[in-house]
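One structure is given below, represented as structure tokens, and several questions about it will come after.
Left out: one protein chain. Kept in place: all the others.
All chains are identified by letter, namely A, B and C, in their written order; residue positions are counted from 1 within each chain.
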Amino acid sequence: MGVQRWAMGRSPWVLHFNTGSCNGCDIEVVATLTPRYDIERFGIFLKGSPRHADVLMVTGPITRQVKDRLIRVYEQMAEPKFVVAVGSCCISGGVFSNCGKGACYNVYAGLDSLLPVDAYVPGCPPKPEAIIDGITKLVKKIKEEK
Amino acid sequence: MSIFLEACRSLLKPKATLRYPLGGKDLLQIPDGYRGKMALKREACIGCTICEKDCPSSAITIITDQKGKRPVFYLDRCMFCGQCKESCPTKAISFTKDFENASYDRKTMEVR
Amino acid sequence: MDVISSTFQLFIFPGFLFFILLSFLFEWVDRKLYAAMQRRIGPLYTGPLGLLQPIADFIKLIKKEDLTPKYSDKKIFNSVPLLMCALMLTVMLILPVAGESGVISFTGDVIFAIAAMTLFCILIFLAGFSSMSPYPLLGAERAVLLLLGFEIPLMLSIAGCCIASGSIEVSAIVSWQASHGWNIFGPQLLGFAIFLVAIQAELERIPFDIPDAEQEIVAGWMTEYSGRKLALIRMARNLELVFMSALAATLYLGGPMGLAPHWAEGIAFPVYFLLKTVAILLILTIIRGIFARVRIDQMVAFAWRYLIPLSFLQVALTLIWRLI
Partner (left out) sequence: MSSSYERIFNLPLGPQHPALKEPVLLDLKVEGEHVVDVALDVSYNHRGMEKAAEYRTYVQDLYLIERICGICNIAHTLSFCQCVEGLHGKEIPERAKYLRVIAEELERIQSHLLWLGVAAHEIGFDTFFMYIWLDREISLDLMEEFAGNRITTSYNAIGGVKRDMTPEVANKMKKGMDKLEERVKFYKKVVLSERTVMKRTMGIGILRRDAAIQLNAVGPTLRASGVDMDARADDPYAAHSLVPFKVVTDDGCDAFSRIIVRLDETLESINMIRYCIEKLPPGPLLQRLPRRVPAGDFLTRVEAPRGELVHFLRADGSDKPYRYKVKTPTFSNLAPLREMLRSKGKYVVNVADVPVILASIDPCFSCTSRNEVVKSS
């Protein structure tokens, strides 16, 4: 469906989920809303309810305590849904996981071990421009696939 | 009331938005010291493996190529802290201004 | 011929299609101006200047999966969005767009409009109540509390208009204004201000967006809705926005009537209608931009302490003015 794909790519509403991040990435995700970057140009809202959202934006290393909530929130979202992992901690556990010298006991090594991830935005924290870059790449993927 | 006046003034002022990524990339000013994606000067690298030992998130692994030992950087684990640059005895590691590293696949996120 | 023309009027212009498209346009104007006040751009890449953004949102939501929570009251939960849309589309028909009267016009249609507004609030309450989860419940409770605050000033300010023109029919109020001057230039100026404040509450916009305050109760009564039900709710709310600003234009700014040569009335009147409603919308958006959200108890206290005495005063003033 051409129209559906067009509409989906033009208004991906984002749900921001913090899984134990240090706040750096969260602040940058919120900063993309602000006048300097204005993510609403792409038709993106930051939504509060998982029922309304299309894109789950996860920041931070996934702690054991928050894992169930993360999966529950993902399941509450309506299809079609996409997942973006923002920040190195979220992508792989970053500084917290598997340091070679003993893992952090409470952190999962990467979001893709729990949920299917559609785009990765590395950085610690990524610049708001980098997050916008990740989102435009995701939108390109939405338009080409599905 | 002061916010109302400010809002009216804002309507007249030019917008503060940088039109990144469409049509505004040249407007983006990234300062010289920015720590983006890293780059390795292969000629300078002596394969001492100090960067691997000092990396706080084990984002560096050492492989062997024709010239000997050399590091490979994994961006999915990298914290862009700059310790490898600090530790490098021959200044072979540097940071570029490239921040557009978003990708669909974790395996592609490495700097060789 | 008559059947074709009335079908055209009902479904295309100034009927359902016109109002639905207008509601999308209004959402766009609202978002753009709100963004401009904050030195942002707002929707930009969807269509020219982002004009198609609300339509893209609507299509996307229509195509999304439709979830119904397990513990909700399914009948009410599923029917509320449809009822909201139907209610708003019906009540839209009384708005005069191209002439003195709307598609339907009867004595007492002002009362019908007021009833529809209250009914909308009750539907909001049902939507929240049937979701059976804490945030929507709290939102529904707040919606009803809000109704207590603004409903009486809203009715009284409309009553002022009716008293001034001596009729409870929209077309009569419009034609009275065409001959006697706009209501806003009389003692209704106060009524106009009260009306604007009250519809800001009715529309649940800042400073009175208490039932769906994002920072407090997520999305309030809409929290559990998704997919096409959410699309319908959003459309109903946009239609309500159009309806309220059009009603303000009709009651206080003379409706679609204005100076035009007789042969050009068919084009000029809808243009006047659009200009006036958009002007009201701009005022509403600016109010939305420059205030913080008040608390529910502060809102109700404000309504009963200031708005209601003022609206009684306004009615009394109108009566005195009318008698003289």
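FYI, a contact is a pair of C-beta atoms (placed from the backbone, for glycine too) under 8 Å apart; a residue touches a chain by one contact, two chains touch by 3 or more.
Since the structure is predicted, the reported quantities are computational estimates derived from the model, not experimental observations.
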Chains shown that the absent chain touches, full complex:
A, B, C
Answer key for C:184, C:294 or C:319 versus the chain not shown reads C:294
Among C:207, C:227 or C:254, exactly one should touch the missing chain; which is it?
C:207
If you put the missing chain back, which residues of chain A would it touch?
15-28, 30-31, 34-36, 46-48, 50, 60-61, 63-66, 69, 73, 89, 94-96, 99, 101-102, 104-107, 124-125, 127
What residues on chain C make contact with the chain left out of this view?
37-40, 134-135, 138, 141-142, 206-207, 209-210, 213-218, 289-298
Considering the entire assembly, which residues of chain B contact the chain that has been omitted?
1-3, 6-7, 10, 16, 30-31, 33-35, 54-57, 79-83, 86-87, 95
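Going forward, only the chains that are shown with their structure count from here on.
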Need the CA-centroid distance for the pair chain B / chain C, whole Å please.
50
Taking each chain's centre as the mean of its CA atoms, chain A sits from chain B at a distance in Å of 19
Between chain C and chain A, distance of the C-alpha-averaged centres to the nearest whole Å
36
Which residues of chain A are in contact with two or more other chains?
35, 38, 41
Specify, in ascending order, the residues of chain C that touch 2 or more different other chains.
38-41, 45
Write out the stretch or stretches of chain C touching chain B in their complex.
36-41, 45, 286, 289-290
If you look only at chain C, which of its residues touch chain A in the complex?
31, 35, 38-46, 50, 52-53, 55-60, 63-67, 214, 218-219, 222-227, 230
Going by the contact rule at the top, pick out the chain A residues touching chain B in the complex.
35-38, 41, 88, 91-95, 98-100, 110, 112, 117-124, 126-127, 129-130, 132-134, 136-137, 141
